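All protein chains of the complex are present and in place, except for one that has been dropped.
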Amino acid sequence: MLAYAGMGFVLLALVFGVVGAIVGFSAGRRDNPDGVKMTRWLGLAFSASMMLATVTMEVALLEHDFSVRYVAQVGSLSTPTYITIVSLWSSLEGSILFWGFVLAVYISASIALTHDRASPALADAIATWLAVGAFFCFLMAGPANPFLPLSSPVPTDGPGPNPLLQNHILMVVHPPMLYLGYVGMTIPFGFAVAALLRGSLGAAQLKELRNALMVPWGFLSIGITLGAWWAYEVLGWGGYWAWDPVENASLLPWLTATAALHAAMLPARRGTMKGWTTTLVLVTFLLTLLGTFMTRSGVFNSVHSFSQSDIGPTFLGFIAIVLVFSVVLVGSRIDRLEGEGEGGALVSRESAFLLNNLLFVALTFTVFVGTTYPLLAEAIRGVKVSVGEPYYNQMAVPMGVAVLFLMGVGPALPWGQPTAERMRALIPPVIGGLVAGGAGVAMGVRTTWPLLALVAAGFASTVTLVELGTALRVGLARQSRRIGGYVVHAGIIVMLVSVAMSSAYRLDEEMHIAKGETVSFQGYTLTFTGKHTEAESNRTRQIASVDVRQGGALITTLLPALNIYPGMGAPIGTPAVYPTAKHDLYLSLMSIDEDTIGVHAFQTPLMIWLWLGGGVVAVGTLISLVPVRVTAGAPVVAAPVGAAKA
Amino acid sequence: MKRGPVVLFGGLVSVAVLVAVLASGFQHDPHEIASPMIGKAAPDFSLVALEPSATGGEQVVHLAAQRSTPVVLNFWATWCIPCQQEHGTLLAVAREFGDKARFYGLVYQDKPEAIDAWLKARGRAYPTLIDTGSQAAIAFGVYGVPETFVIDKKGVIREKFTGGVTFQGMASLLNALIAEPS
Partner (left out) sequence: MMLLLSFALAQPPEDPPAAEPAAPASEDAPALVPTVAPDPTPIVGPPAGPPRTGAELDAATRQIASQLRCPVCQGLSVADSPSESAVAIKKEVERLASLGYSEEQCLFYFEASYGEFIRLEPKAEGLNLLVWGGPAALVLVGLGIVGWMRLGGRKTAPARAAVDPALAPYVEQVYAAVGRGPS
């Protein structure tokens, strides 16, 4: 029953999506207010159908209705309820349904929050969102149908979702964040398409575009950080990022969205670069599609990808259509859109923004080429090649350090013409950089790039703190955007320092510890005190108790474990982490039996700051979205000079 | 300067290249890696046999001593599910060609007791060698199990099967190799 109801809602959403896209684009073209209104309602109808389809699936999952094939595939009576709920996105078909659900939430929220409800540009934007939504409904109606009924005898129980998904609570939080980031990029894409179709991008639309970009950017930042954290807490190799194609797929749209957020400052201030800004937004959306393709087409060799599926060619067809549409749109409108703005001096904030965009585009290109090159090499040379961590480290580290440095240079430089006074303001940051570098040397940092990263971080954080102080004096209500932006910068600086130090100075050792035996590792002593087994409904855990002492005093007991999922082959580990501000102690079990354990121990400096920095970025994003109170006729006082240079 | 035409031309060319590259990916299985060992002399190894009785009392098997007959090397492990599925096929092939070709199962990353129990449950028709420290697996460039290498009478690797083998594929290859002059 539920299968048919769900299918019905998907088909309904497909109809609303297609009709809405047609009505919307024609209303936008003819500036027809009634058409705009109708498009809004069709958008809401699409969203409602999509949400009902998702609710239907959740009901089927919770009721363990194994007559729905998807439920029989990922459900299991022994799985805890919260995992049953999240198994909505644990396999291909459900994840497409979840994609549609998130899009529905975004579309309805965007329609509700738009100020100018009669704007024909809104009709174009909604039409674009619905066209994308209709494609995903089409996938669900055809090659990736989540509501296929099971014709053969209905099983009494299922295997449950992939054990890696069941293994950690972060897997419940991380995918929705990533989806909110990925799918949310459809919204700015719609606004950018509307701007290009109409050949104009006014101040109000630019603000709308920027806010629409900011929200998914924030979610994507959180999603990527949580993904890295999940890898760190679960995969047991002591690291958090392996430059795997699917990890890269999440990074690519983040990089271009970051570039777009910065590029959007130029038209806001100078009236230039509107075409470029909208292009970056289009590219960001395309990269989210590419990322979805990478995870779901079975073309890329990745640990995270879903198993081989039939949606690859359909999806690639859709990507090709959006690509051609975007190129034609930009090509035919860019000359109309580019305003005549003033560029400012060579050494000015404008230049810093351009360099920022260049660096982010170069980073995007590096990751993109590295990720797709194996396909090209196989097509042309017929040989499988790998592009992995050593490549990315060599290419991305210099660019990352340059970005860090620019985070200080940009805000320190004035718009337009630099003055001697403003240039003198660069002195404290330079001192800040030298102090940070000196502190690094004193702590034993001797390698070039980590040291340069520290200097750049010291420089950039001084600038950030000074600017933050200035903005805070003006007040949050008037400067939320600027304050939020600098808080984000502060978070990113913390994260980049953590990345630099944790990857350059991670120490590790593999050891075997007999029961009762004590070994020493980097100033800690580790004692294996015993093993116990815990049976849970969906798995059996073999847990080792390891007492950690420092200077003779017991500081903690770590419980690294190996988890055995019935019928799933090799056990999956759960490392145990003892985090401190200075470094993490990380124990990963390699083997366990009654009287001895094999442990891979890691000591990773400043690791915790990566996750804390991610939190700061999230807070900064929220602050920047606080609506600015514009008080009409507010007197311009001399004090907020700083305000003007934001 | 008009940028539109530049964007249009450059963009469409890039789109064509990108889509072609992505589409080419459908022709290849990302998990199948062509072995550079095919056509090369098989690296020699000396490995300990699990059941010396099956190797005529020999404790150690030297690959270099196996010339003049084709050799089939099957890398497997007890924890590998496709290995269980292909085991029946390999037994059948070994019974059919046992007198004209030599078969060895190479077990790596496993415990002898587990191997013995596994074989007792599923039957054995050829000797099992223990690849301690995965040395042979590394020398042959084994990515995972099961992988099966077929070596001709001159000691040259002629074929590598990734994943389960089929009776047909093995039989036709072995017939061809047996017919070759030694």
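Should a chain be cited, it is by its letter among A and B, assigned in written order, with residues numbered from 1 in that chain.
Just so we're on the same page, contacts are C-beta pairs under 8 Å (C-beta built on N, C-alpha and C of every residue); 3 or more make two chains touch, one makes a residue touch a chain.
Since this is a predicted model, take the numbers as computed values, not measurements.
Colleague: Which residue from A:17, A:75, A:159 or A:236 sits in contact with the chain not drawn here?
Modeller: Here the residue in touch with the unshown chain is A:236.
Colleague: Would you mind spotting which of A:351, A:529, A:545 or A:596 touches the chain that isn't drawn?
Modeller: From the options A:351, A:529, A:545 or A:596, the contact with the absent chain belongs to A:351.
Colleague: Quick one: say which of A:380, A:423, A:439 or A:554 touches the chain that got left out.
Modeller: A:380
Colleague: Go through subunit B and note every residue touching the omitted chain.
Modeller: On the side of subunit B, residues 33-37, 43-48, 59-60, 108-109, 112, 130, 132-135, 137-144 touch the unshown chain.
Colleague: At which residues does subunit A meet the chain that is not included here?
Modeller: 202-204, 206, 236-239, 242-244, 247, 267-272, 301-303, 339-346, 350-351, 354-355, 358, 361-362, 365-366, 369-370, 373, 376-377, 380-381, 383-391, 394-395, 415-416, 573, 588, 590, 600, 636, 638, 640-641, 643-645
Everything below uses one rule, namely that only the chains that are shown with their structure count from here on.
Colleague: Using Cα averages as centroids, what's the distance between subunit A and subunit B in whole Å?
Modeller: 40
Colleague: Which subunit A residues qualify as touching subunit B in the complex?
Modeller: Contact set of subunit A toward subunit B: 275, 293, 297-301, 312-313, 316, 319-320, 323-324, 326-328, 330-335, 338, 372, 375-376, 378-379, 382-384, 569-570.
Colleague: Of all residues in subunit B, which touch subunit A in the complex?
Modeller: Per the touch definition, subunit B meets subunit A at residues 2-5, 7-8, 11-12, 15, 18-26, 28, 30-31, 33-34, 79, 81.
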